[in-house]
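Input: one structure, supplied below.
The complex appears here minus one protein chain, its other protein chains still in place.
The chains carry the letters A, B and C, assigned in the order they are written, with residues numbered from 1 in each.
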Amino acid sequence: MSGSVYGNIFKVSTWGESHGRGLGVVIDGCPAGISLSSEDIQKDMDRRKPGSGKYATKRNEADKVEILSGVFEGKTTGTPISLAIFNEDQRSRDYSAICDIFRPGHADFGFESKYGFRDYRGGGRSSGRETSARVAAGAVAKKLLSEIDVEINAFTVAVNDIVIDEENFDFQERLNNQFYMPDKKAAEKAAVLLDEAMANKDSVGGIIQCEVTGLKPGIGEPVFDKLDACLAKAVMSIGAVKGIEFGAGFGAAKMYGSDNNDNFYMSDGKVKKYTNNSGGVLGGMSDGDKLVFRAAFKPTPSIAQSQITVNNKGEDVTVEISGRHDPIIVPRAVVVVEAMTAVTIADLVLMDMCARIENVKKLYGKV
Amino acid sequence: MSGSVYGNIFKVSTWGESHGRGLGVVIDGCPAGISLSSEDIQKDMDRRKPGSGKYATKRNEADKVEILSGVFEGKTTGTPISLAIFNEDQRSRDYSAICDIFRPGHADFGFESKYGFRDYRGGGRSSGRETSARVAAGAVAKKLLSEIDVEINAFTVAVNDIVIDEENFDFQERLNNQFYMPDKKAAEKAAVLLDEAMANKDSVGGIIQCEVTGLKPGIGEPVFDKLDACLAKAVMSIGAVKGIEFGAGFGAAKMYGSDNNDNFYMSDGKVKKYTNNSGGVLGGMSDGDKLVFRAAFKPTPSIAQSQITVNNKGEDVTVEISGRHDPIIVPRAVVVVEAMTAVTIADLVLMDMCARIENVKKLYGKV
Amino acid sequence: MSGSVYGNIFKVSTWGESHGRGLGVVIDGCPAGISLSSEDIQKDMDRRKPGSGKYATKRNEADKVEILSGVFEGKTTGTPISLAIFNEDQRSRDYSAICDIFRPGHADFGFESKYGFRDYRGGGRSSGRETSARVAAGAVAKKLLSEIDVEINAFTVAVNDIVIDEENFDFQERLNNQFYMPDKKAAEKAAVLLDEAMANKDSVGGIIQCEVTGLKPGIGEPVFDKLDACLAKAVMSIGAVKGIEFGAGFGAAKMYGSDNNDNFYMSDGKVKKYTNNSGGVLGGMSDGDKLVFRAAFKPTPSIAQSQITVNNKGEDVTVEISGRHDPIIVPRAVVVVEAMTAVTIADLVLMDMCARIENVKKLYGKV
Partner (left out) sequence: MSGSVYGNIFKVSTWGESHGRGLGVVIDGCPAGISLSSEDIQKDMDRRKPGSGKYATKRNEADKVEILSGVFEGKTTGTPISLAIFNEDQRSRDYSAICDIFRPGHADFGFESKYGFRDYRGGGRSSGRETSARVAAGAVAKKLLSEIDVEINAFTVAVNDIVIDEENFDFQERLNNQFYMPDKKAAEKAAVLLDEAMANKDSVGGIIQCEVTGLKPGIGEPVFDKLDACLAKAVMSIGAVKGIEFGAGFGAAKMYGSDNNDNFYMSDGKVKKYTNNSGGVLGGMSDGDKLVFRAAFKPTPSIAQSQITVNNKGEDVTVEISGRHDPIIVPRAVVVVEAMTAVTIADLVLMDMCARIENVKKLYGKV
């Protein structure tokens, strides 16, 4: 319970540090009978992989995923699915410059306070590389959800103060630029801003929006395990996320009830809403509408500028963080947000199966 | 696992509907030896209680809490603490006007979709009254935390577009006005705005800020059970919350790394930060600074205006929600935010005890 | 996590001490739509109730159960079901004789070692009365299981060295005698033995057998949450149980593989076994046969004889335990064994629903 196990029925257990033998995840509770190949997973791994763009670190991480168990003749067997990403390059580097320093904006001080010491190589367990195991688990969850036509898509809506324009919105465009922005012009402006930041040895933050379609109404458990509450935890657990909001979000705080309430109406025998201020979730359960949330990412804490800080001997020092670091985390985090969303919703979908005795009886042929 | 159990070590299990026999909570895993009386709990119950102000519903809910187990001779025994708030007034009312209608902005549609039917009396399990059990559990968690000098305070920072002014900030003032705002002038403006909204049979939202002091660095578990991730779930699980942010929050997305990073320095042998953009949490662990987060509440969905909606027969209808409802949820939610924060942090504090073998050995007298 | 929460999906959380306000249980995760009345539960409560026979304590415990939440218009709603058994008689008694003494065979020393002090009134949380909440939860689980025709029956197979004779086996007879033995002659011998033990101010133990019919093959989760493993925990968690065995049990250790293996054969298109040494469980999953296990109960530790022991001041003392105590726990424990079995199997049945993607798709109308 050091916090690396997640989920109730669809349960993932991740492991690995930045510079050890590798990273991985064990998924316990994935239903049997889902087609699954390493290609299904690799597709998402490649979206997270560094080095693919100008604004991403050039480190050589192949991020090749291997299925170690739980799949037989191309299908999940119902037993634990073990996925691993082994590090190919384990050269020992020189960490003497930062091994005893608490980097500003990083988890170093927390780790040392909590455990008494830390694996300082490349950030250890708090490295961004930790998210590769999440992406692998997310790819499996997406396969599960695709069986019931649930689809998840995230994209970048803001890079620093450059926000996408609804008028220029082009969903396919997100795949054409390095920022995963569905707005070509915004992406171009972001590129200029990033170039400037990099010249200043600085970094920038941004906002990711995630949308889920195909969710039937009623997914999410009332009270503590609400759909939005679970997703909030899932997404806030990604390093660098500082906030999350659903539907109208913080804007809802400034609305009147008569505007914020989404009125229901019937359409083709289905319950629909005229607006979606709810973001697709009411009372912690999906309302049949598109699920929409946004997560705010802080700028990458690793910057090359000289920074004031302290070391673990209690001395004031300065530090320059060398090496290549992403000047913005957001584009690579898009698939991580999707992954945590997929894992969370897969779990809640399974949980929801047990909500009615009618469901039990259906599966037992009693109704 | 219908979602009403929360926590790992300090585990709370709530029950109850708006109009049944009552509501309550069972706390399993509270350490033995903590002084606890019903007065300790009632104090917080009274802060949530309706009817105490102009902008709160006038319903007669005594919210008197009783300790049914787990306390002996004034101290917790280590066994489950059962707390109940029995309903005094169980008159059956006439719900025929709304029993088959899905109220806009409410959980009605979700409940009926999930379970096939619902307890429509007063909102059933999704009533705001459900939070009374959370407040009771939170009061116990606060007692635990007070033993190690951790203190939690929440207050209102915005009512609709009226935001408190840092210059007028007066912490004690929050207790003097009906909005729990630490700014007298803002509270006065909010009163005007509320009067107008009520005249329009409308409701308003707002923002609550919560601050925690006294947390030692290292609380929170890396990866999934991060301090901020757990709090995000805890607070988002309160009905009507649409967003949460820590420290610089959504603003961090617009900052450069060089500004957002909080530089460390030594002061009296302690590690301090010049700024607190982190909101007291780095890498999912407390950084020794004040923990700060904000939660956005939507306006009360129950409004007296006539609204378009549908019923469970699939017909388009209109509804006027009668009865007295809070035109703003925020002031009564302040203590609920504190409660969920307390329960979450108590759990993480206990979990953190097991982080080092040195701790185990200390308690066994081996070091 | 002081150990009073049990189950994964069908999750029960019990509370209460022998001499406090009462005892109870909150069930989270019971599917919606099951008919449930307090009579359904009271029926089993009455089977556990003391005072109904010569070999049961005469204490006046009405054990009247009340449903406080989770049921609406006669059906479970899917929200937590809170059940309480309030103590009618809360007169304070004189516990000065035992309040600082560690009674032999009791949990007193453990409680005081663990928590530093204990609620010594009537055994506190370790009183046999604690099982009343289990029986209440079990009655709800039985209702769930009855919807898929799973039936649970326990009975006494041994009182001290008096064992039922297969030749005299009469299932209905168990309801006619005070020992719940399905063998009239054995029950008569047991009565003689009990009379003698009571005359000697002594107590006796015995063995309960539990049988479950109607379980489809495949219930139970491989590896740690095996059907038999979960039941072993469930039943061993009942105070006074010292052992459990399934099918051939300890006898299997003396068998050869060729005898112990149950050969399969086809009968009317169904897979059957010629023998049932497995006790209905193979590889941790039900095998479609009758589930059979036996649990050994030690003699009641509370006896009126003078006993050597120590007190919490570290002094050697003697103690005579006054008051009426069951000279044998077994007959009243029969329904407790059924209850723990029901709660465990209900949980595993719900868990099993998520074993195949085919099940998910069936409920979503995709196959």
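In the analysis below, contacts are C-beta pairs under 8 Å (C-beta built on N, C-alpha and C of every residue); 3 or more make two chains touch, one makes a residue touch a chain.
For clarity, every value in this text was computed on a predicted model and none was experimentally measured.
Across C:S146, C:Q178 or C:T309, the residue that sits in touch with the chain not pictured is C:T309.
Among A:D63, A:D119, A:D287 or A:E338, the one in contact with the hidden chain is A:D119. Residues touching the missing chain, restricted to subunit A, are 1-5, 8-11, 13-17, 20-24, 26, 28-30, 32-33, 66-70, 72, 75, 77-82, 84, 114-119, 121, 124-125 (touch as defined at the top). In the full complex, subunit C touches the omitted chain through residues 1-6, 8, 14, 102, 104-111, 113-116, 125-126, 130, 158, 160-161, 197, 200, 202-207, 216-226, 228-230, 232-237, 239, 242-258, 260-266, 269, 271, 274, 277-279, 282-288, 296-303, 305, 307-310, 314-316, 351-352, 354-356, 358. Residues touching the missing chain, restricted to subunit B, are 8-9, 29, 31-34, 76, 78-79, 144, 147-149, 216, 222, 349-351, 353-364, 366 (touch as defined at the top).
Going forward, only the chains that are shown with their structure count from here on.
Comparing the CA-atom centres of all chains against that of subunit A, the greatest distance is found for C. Averaged Cα coordinates give subunit A a centre that lies 44 Å from the centre of subunit C.
Averaged Cα coordinates give subunit B a centre that lies 38 Å from the centre of subunit C.
Of all residues in subunit B, those touching 2 or more other chains are 1-5, 8, 14, 114-116, 125, listed in ascending order.
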